[in-house]
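Before I ask anything, let me first share the structure, which is written out below as structure tokens.
Heads up, one of the protein chains got dropped from this complex, but the rest are sitting where they should.
Which chain is which? They are A, B, C, D and E, in the order written, and residues in each are numbered from 1.
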Amino acid sequence: MRILLVNPNSTASMTEQAHRSAERVAAPTTLVEAVNPTTSPTSIEGHADEAMAVPAMLAEIRAGEARGIDAYVIACFDDPGLGAAREIASGPVIGICQAAIQVAMNIATRFSIITTLPRSVPIIEDLVDAYGAGHRCRKVRSVDMPVLALEEDLAHTEEMLVREILRAKQDDGAEAIILGCAGMSELCDRLKLRTGMPVIDGVTAAIKLAEALVGAGYSTSKVGAYDYPRVKSAAVARPVDAVA
Amino acid sequence: MRILLVNPNSTASMTEQAHRSAERVAAPTTLVEAVNPTTSPTSIEGHADEAMAVPAMLAEIRAGEARGIDAYVIACFDDPGLGAAREIASGPVIGICQAAIQVAMNIATRFSIITTLPRSVPIIEDLVDAYGAGHRCRKVRSVDMPVLALEEDLAHTEEMLVREILRAKQDDGAEAIILGCAGMSELCDRLKLRTGMPVIDGVTAAIKLAEALVGAGYSTSKVGAYDYPRVKSAAVARPVDAVA
Amino acid sequence: MRILLVNPNSTASMTEQAHRSAERVAAPTTLVEAVNPTTSPTSIEGHADEAMAVPAMLAEIRAGEARGIDAYVIACFDDPGLGAAREIASGPVIGICQAAIQVAMNIATRFSIITTLPRSVPIIEDLVDAYGAGHRCRKVRSVDMPVLALEEDLAHTEEMLVREILRAKQDDGAEAIILGCAGMSELCDRLKLRTGMPVIDGVTAAIKLAEALVGAGYSTSKVGAYDYPRVKSAAVARPVDAVA
Amino acid sequence: MRILLVNPNSTASMTEQAHRSAERVAAPTTLVEAVNPTTSPTSIEGHADEAMAVPAMLAEIRAGEARGIDAYVIACFDDPGLGAAREIASGPVIGICQAAIQVAMNIATRFSIITTLPRSVPIIEDLVDAYGAGHRCRKVRSVDMPVLALEEDLAHTEEMLVREILRAKQDDGAEAIILGCAGMSELCDRLKLRTGMPVIDGVTAAIKLAEALVGAGYSTSKVGAYDYPRVKSAAVARPVDAVA
Amino acid sequence: MRILLVNPNSTASMTEQAHRSAERVAAPTTLVEAVNPTTSPTSIEGHADEAMAVPAMLAEIRAGEARGIDAYVIACFDDPGLGAAREIASGPVIGICQAAIQVAMNIATRFSIITTLPRSVPIIEDLVDAYGAGHRCRKVRSVDMPVLALEEDLAHTEEMLVREILRAKQDDGAEAIILGCAGMSELCDRLKLRTGMPVIDGVTAAIKLAEALVGAGYSTSKVGAYDYPRVKSAAVARPVDAVA
Partner (left out) sequence: MRILLVNPNSTASMTEQAHRSAERVAAPTTLVEAVNPTTSPTSIEGHADEAMAVPAMLAEIRAGEARGIDAYVIACFDDPGLGAAREIASGPVIGICQAAIQVAMNIATRFSIITTLPRSVPIIEDLVDAYGAGHRCRKVRSVDMPVLALEEDLAHTEEMLVREILRAKQDDGAEAIILGCAGMSELCDRLKLRTGMPVIDGVTAAIKLAEALVGAGYSTSKVGAYDYPRVKSAAVARPVDAVA
């Protein structure tokens, strides 16, 4: 099967990093393609960034539809445009936040999430509630680093994350940790090793979840809210500048 | 004060209708301007429509910022891009769904909402939960009419709504009704008269709520998740076609 | 329009202070009257105080009805007797706690509340839940000062509040602060200035919300639980001593 | 031990009826006294009635304290003034609604409540939520009879209740029924017999629960929100007319 | 009446300790019998222990049914097999966790629970939610002692509990404390004395609650989920080794 991993931001190095993580776990019969738009913000750190990124992300998904992609993974922990993507795609669309939370709920009774900036904490908390894990999530923590700073100095990022994970284990009573940014994906294994905690990377979780749904023959319901968008009467379409 | 009412869809007649409702209730010292983008879908009936409309809506808000608008009203019952709008605007931003629900929670113990298409029902239910009114909302109902059909035959639309309101009163035990689409705004008074039920139009609720916040000196907090978007390093920005 | 601000406790200085705050924000066309009963407890710091204060408060509202008041504000952060007041009044009744929370939910994603005594914290937490803001409220804090002590030494009260607000900002991740007692109203602006946080005073929020509802033509639903009280067969009525 | 059953309304026949139910189940060593004020509304059917009744109810409890009552039962299904009563009493105070719900949660997984007037339904629903039984309560139903009408024609009242109970069994999937008004107490056994459903009367539940708490040595915590009311500086106390 | 207190673990000293607590509060007309299986784990500290203990516990209940027991108390704070027990017994079955929580909700607005091992904390938190006390429970704490260690050095156990209770009072704002293990039962009175906090022992709470239900004539509903187990076609029954 063919899975399209879409990084909604325009930073190619992040796409590549996520692609590597995805390919490490993908089944032999799965082909993972990875793309990012060029017109969206370089990172997504808030509601406005999400909004500006989503149309370009949807364009990538439409392109994927045209070439027969079986399933999609949105590789941004805000799961931006998840509902919109589910409407336009025929195959299932998995958000890495939802996937990580679903894995966590199978392997632990309580978990904490560690994300990048403090301003992202409420956004992720709201997703946790929307996905029904409010009672299971101990805390959403932040290492107070911008998304693009993660890959500047991987060793430093690793230290920051180790420290925060150990706080989560000690103070929150967390039994598992979710990495709250696609950009942390490549550090997942080292973090497990160094902290002794199960650490969940939404990218790998989502790729396998996508394989699972396709493999079991489950696809987005077109009955109801995820139906294809209604065709409207002709709209006057003029390009809009997607940069904030 | 100056309030900008933004209709996120591109149908000017809907903008005009909402503008009339807004001006009927605005204070003498309030100037209500009303705009809609030209590049967004002609109506918003689902997640994808929302996503495609929001960037153009944000552009209108940025333009409003440039000319000193004091507060904004998003005149679409999905409250699309509300968080994004609150990030980029300095003044408060009110969504008509949230406003209507807040009014309802002051004047009744239980209410029902009547919207256009069935596919919009889960979207609105999720908003009700997000706004904390899950226990107060009896039911979200649909008259099964597309948004743009509302104004085709106002008499017919009125009949459909009266019928649904009476069902809500009889079967749900609703004490107040919220109109679940900006396009129903102009029928509000007639519906009150014909059904004897309090009927809440989010447009008028939002305009007055915007006046209230500005009048009391309350504006969006720039501490945290609604802070202005972070300035990113230069993004490669190319126009993206906003039409689905 | 005419708004009656009712302070349910019998301390006139608190009524005057709230009246000043109200008049600072009221529209030019709004006349704010302020009253307090003489037979209720001097301050409301618990369930029993609330209970003893409410009948006298309702008497003030009935008197207001007799002279054509358009809307009422209950100026006590416990929102005591809110449902009862909504039953007997024809115009809308706003509680300052509900109003403050509704403002907070429009301008921030997370907020904390600071109130007077520790014993009031659970009461306010329950109101937060009742008003649907449980997920948005980070913490209800207390400066451990009796209500009447607030105005003894305003400078000291201000220090206590500044300290608690900074803790809320630092430790709770609050994006806005709600003052949890009508008696803190006059310090609102200074607190904003000194802390750099949006600080919400329920009195001003409620006055403007009352104006908003009346201005938009929304009034308490008389269908259902807020209907006028049923007329009973003649009751044997003898005065009851309202002092605890 | 001595339990004081307080009927907050002023209708002596209802007090006597509740007293008979209480005495039927009380332990041999328990003395049940029953009182009602004379100055409160003749029935409690809404928020305003509750508010007007509570001070007189508290006066009865204070009188009980003076003569060494061990525990109190508030015999009105709205549990009016429960928090206030818990503050002023040294012994435990049980509300018949909370007691009935606690019994139901021990003997069934799902239950429905049947009360008097439709306007009381939201009030009781909110109590169900406050007592944490929201997920267990299938429905709060109403036989649309005023409280005082219950005892006018007991046979008719019984028919109405039987019919509603059978609907609850059939349509709600209820496994137990709670009688939502103290005035239904005397019909409890006949209703069980005729419907084959477990039927819970809050009066008997509360009397036994009060015995249980006193017997086990558990009393209201005076640490926190149920502490005795703070003594205030001298209030100007003048009688207030308690009749709505 | 005859109440059977079943300790699901196989440690007789714990059964005796619980029996003593029960008898201290039981009514003169109540006979409390206490048993424990011999084939279950020596203590219950996790899901697997619960699972291995429940069949033997149910066997004790069936034996109780054979000799006419009126009600049952499950003396393990995990309330293991509570639903199963309610199915097979004719009389009511009370779990000590549910009983303790119900008492707490009558005597305080907020409480904390103190249990044995950290691994039991999520299990108890989930019970708190299931019993509807999520908003009332401040925190579930652990003294990090295995169940069987409690009785090794009672003085030491008492110190650990006093320390944790004072933390709960100071840091959680708890108004009452629930002892989160049947094995703490005998220390209840001393803990009350030393800390000045209301301390609730589920064993005594459950015994009295069982008396209350039987005394009021309320028994498990056999309509629905607690009905007697369906009789199946002949099963091939062979003994299974209950030791993990």
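Here, contacts are C-beta pairs under 8 Å (C-beta built on N, C-alpha and C of every residue); 3 or more make two chains touch, one makes a residue touch a chain.
What you see is a predicted model; the values in this text were computed from it and never measured.
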Contact set of the excluded chain (shown chains only): A, B, D, E
From A:98, A:116 or A:142, residue that would touch the chain that is not displayed: A:98
From B:118, B:146 or B:217, residue that would touch the chain that is not displayed: B:118
Listed residues E:58, E:71 or E:209, member touching the removed chain: E:58
Contact footprint on subunit B, counting only the chain that is left out: 118, 121-123, 125-126, 129, 134
Residues from subunit A at the interface with the omitted partner, ascending: 25, 27, 83, 86, 92, 94, 98, 102-103, 105-110, 131-136, 169, 173, 175-176, 196-198, 200, 204-205, 207-209, 211-213, 215-221, 223-226
Contacts of subunit E with the absent chain, listed as residue ranges: 10, 37-43, 45-52, 54-56, 58-59, 81, 83-84, 86-88, 117-123, 126, 130, 146, 148, 224-227, 229-230, 232-233, 235-244
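In this section, only the chains that are shown with their structure count from here on.
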Distance in touch steps, counted as few as possible, from subunit B out to subunit E: 2
Same-residue or different-residue interface between subunit B and subunit C, half as cut-off: same
Chain closest to the middle, measuring from C-alpha centroids that were averaged per chain: C
Of all other chains, the one whose Cα centre sits farthest from subunit B: E
Chain centre separation in whole Å, for subunit E relative to subunit C (CA means): 43
Euclidean distance of C-alpha centroids - subunit A vs subunit B, Å: 29
Multi-chain contact sites of subunit E, meaning residues that touch two or more partners: 109-110, 134-135, 173, 175
Each pair of chains that touches, named by its two labels: A-B, A-C, A-E, B-C, B-D, C-D, C-E, D-E
